[in-house]
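What you see is the complex with one protein chain gone and the rest in place.
Going in written order, the chains are labelled A and B, and every chain counts its residues from 1.
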Amino acid sequence: MNDPGTRSGGGAEGMEPLHSHFASREQQREATTLGMWLFLATEILFFGALFLAYAYVRWSFPAVVQQASRHLELVMGTINTGVLLTSSFAMAVGVLFAEQGRHRAAAKALAATALMGVAFLMIKGSEYAAVIHEGFLPGFTANLEPVSRPGGGYAGLLSEGGGPVPGQEELFFWLYFVMTGIHAIHVAIGVGMLTLLAWWMRKPHPASRASLNTVRNAGLYWHFVDLVWVFLFPLLYLAGHRFQP
Amino acid sequence: MNALPATRREPPEEANYLSAHTLRSWLLTTDHKRIGLLFLFGIIGYFLIGTAAAALVRLDLVTPQGDLLSAEMYNRMFTLHGVVMVWFFLIPSIPSVLGNFVLPLMIGARDVAFPRLNLLSWYLFMIGGGVTLYAILAGGVDTGWTFYTPYSTTYANPQVVTMVAGIFINGFSSILTGLNFIITTHKLRAPGLTWFRLPLFVWTLYATALILVLATPVLAMLLLLVAVERFWGIGVFDPAQGGDPILFQHLFWFYSHPAVYIMILPGMGVVSELVTCFARKRLFGYPFVAGASVAIAVLGFLVWGHHMFVSGQSIYSGFVFSLLSYMVAIPSAIKVFNWTATLYKGSISFETPMLYAIGFIGLFTAGGLTGLMLAATAVDVHVSDTYFVVAHFHYIMVGGMVLAFMGGLHYWWPKITGRMYPDLAGRLAAVVTFIGFNLTFFPQFVMGYLGMPRRYHSYPEEFQFYHILSTAGASILGVGYLLPVVYFLWSLKRGKRAPANPWDARGLEWTVASPPPTHNFHDIPEGIRPPYDYPTPATPPFTSPS
Partner (left out) sequence: MKFPLLPDQASLGAGEVDRLMLLLLGVTVFFLLVTAGPILVFCFRYRRGNRVNRVLDPRGGFRLELTWTLIPLTIALGLFGASAAVYFRQRHPPEDAIEIHVIGRQWMWKVQHPQGKREINELHLPAGVPIKLLMTSQDVIHSFFIPAFRMKQDVLPGWLTTQWFVPTKTGSFPLFCAEYCGTDHSRMVGHVTVMPRPEYVQWLTTGVQEESPALAGERRFRQLGCSGCHVGQSAVRAPALNGVFGSVVPLQGGRTVIADERYLRDSILLPNKEIVDGYAPMMPSYQGQISEEELLALVAYLKSLGAGSAGNAPGVAAPVFAPASRQEGGAP
């Protein structure tokens, strides 16, 4: 292997290994932090395309979006929002503990964050189940063949006489599943990352992989994921719940 | 025991980055130099596939009836050509091969910022390419590389999703490379190497990396939407469901126009290196060339609608995108003028890399100027979707980028391999390539204005003359591509051993041995000099460190 390996830190706590191509630990830290920020910028573009598709659907069919949004599980969504915001608090606390050198406390805070992430996913799972049970899973065909379609839509979705045209609610629900689904994947990745970090930090003298910088970067990622939800929630769940005098 | 004359005995090679020979040392490497070579092997393979497809297309077009291939096969071939050449050859070519190899050396670093991500980038490239190849073998796709909906989502054959998945995976390779380059340039420069002392190649790699990280995610999401639409039959892009096929085009071109700047900016950086070295002169207007590179990247995000002038978008979009497209030509013009001025009062020699550089400047300028024609909405209405556009982008991608890639490869070959190639053979290949290229693509401008549409398997007789010229040129171009393969391979065994600085060039990469040691520098360089400080009669050699 050509990588000559890394140099371990001295006895000080939280010293991550210094990879040989970096001149100093400070350079390494700055590079990894900047790398995380840049990665989050790409994520903004990634989600941005979905938000653009949402904006298009919302602009084209405002009434339909309002109506379809009312079929989402608002209570579960609100609870989830609370869970995720609290998890961000726990993450921030974890970073604070890590800065103070209290590694076991930090590990507990990170574990709590991960647990709340799991709770988020479980609530989301049951939310999906509820929405699917009511028949709003768009276009599910048994054998996933591409459907060629000379002009029909799908039956069975809000197609009362005189109501919205079959097809447009599907756009909304499809957006709902794709946007929250991709977000959930990001949450799951975050949960995995935080669990690993918490494991590494559980000893008083932590394994050198779980440095303060790593914890901070994980925090950046987690807060970003939370922030995406803060935008998703009102756009998807609150679109139909305007209080009119 | 030695009957050989003394001169044939060569000293043993010093230990360098190529010394370890095991498969594991290659497949698990985190050395940017090896990863650059791994990418080179990959893109050569894909280039062969893309060229084979092009050869079949051009052969089929010799006769108006299209006797060689069936319509379905022809359509799959031009799609294959576009997909492979864009995503698996051009986009990774200079950044992932030459950039990976040279960037850390140029800035005095031992590696890129995230070497393991670099290796991951290569694996994603190979896996994405593998999935795409599978799609081709499993029946192929005939949508064109542009995948317009609703044809691609509703009517084309099922391999669309597989191919889209391959491109999706490859997209993350691009993003990781871009991420690596940006952080490396920000954080790993040697002490004293300020931004305005960097070689231009670094500036253009940086600008390219900006596009890579910001544009590719949009493509990734779009590909995801296309796949989901095919699986579940939901139409964000399907008008029968109230969806909008123009939305697809907006999202697609929002990525793909910046992508074409990915496919030229690194070439411009290489040309800056070549012109300064072989004219032995500082780059004229360095800050302007650097700024123009970034300006091209930024402005490149604002012009995507010029691919959609006849799509049905509004007249106001037509005006705005036309104006912005004229604007984006200006920084490129600035660069061409500065290269020309660099030659003024230089001391010019014409080794192979320089021939490619001069060829680039001529062909890129010509191709770019035809871009002005396309920016004129009224003209574009006529020539859109004809061979005029095909000629335009081949002038830039082949006449520009491929020539720059060849020039860069010939320039850094001694550094990469430690061997020299016969320069005469190189010059011959450059000239043959230039002639073959022009014969292939210039007739296509004429054909396009006459109305010959793109992606046509058969065509009316009045175009046959031009198609024959074009195919003849393509065969000459093929010879031009083949020659370097021959003498490069020859050089690996029989080429003269290269010194550290065979061209007497300036730049940190020339201060290390050829091939470089694994860790690049024994000590990180200090006391950085200004870029391209070649001595001139009037200015004494630069002395003060300051």
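The rule we apply is simple: contacts are C-beta pairs under 8 Å (C-beta built on N, C-alpha and C of every residue); 3 or more make two chains touch, one makes a residue touch a chain.
Nothing here was measured: the structure is a model prediction, and the numbers come from that model.
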Touching partners, among the displayed chains, of the absent chain: A, B
Contact with the hidden chain (one of B:A55, B:L68, B:I127 or B:I246): B:I246
Residue of B:V131, B:A290, B:V336 or B:A498 in touch with the missing chain, whole complex considered: B:V336
Residue in contact with the excluded chain [from B:Y411, B:Y459, B:F488 or B:Y532]: B:Y459
Hidden partner chain, touching residue among B:W26, B:Y134, B:Y151 or B:Y481: B:Y151
Of B:L27, B:L323 or B:I524, the residue in touch with the unshown chain: B:L323
Interface residues of chain A (partner: the chain not displayed): 60-64, 151-153, 161-165, 167-168
Contact set of chain B toward the excluded chain (per top definition): 66, 71-72, 75, 142-144, 148, 150-151, 154-156, 239-240, 242, 245-246, 279-280, 284-285, 288, 310-315, 318-319, 322-323, 326-327, 329-330, 333-334, 336-338, 340-341, 343-350, 358, 361-362, 365-366, 369-370, 372-373, 375-379, 381-382, 384-386, 446, 449-451, 453-460, 462, 464-466, 536-539
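The rule we apply is simple: only the chains that are shown with their structure count from here on.
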Approximate Å spacing (C-alpha centroids) for the pair chain A, chain B: 35
Residue numbers on chain A that touch chain B, as the complex places them: 1-4, 19-23, 27, 30-31, 34-35, 38-39, 41-43, 45-50, 52-53, 56-57, 60-61, 138-141, 144, 146-154, 165, 167-168, 170-171, 174-175, 178, 182
Parts of chain B lying in touch with chain A, wherever the complex brings them together: 17, 20, 24-25, 28-31, 34, 104, 109-115, 153-155, 158, 175, 179, 182-184, 186-188, 213-218, 220-222, 224-225, 228, 230-236, 238, 240-244, 247, 251, 518-519, 524
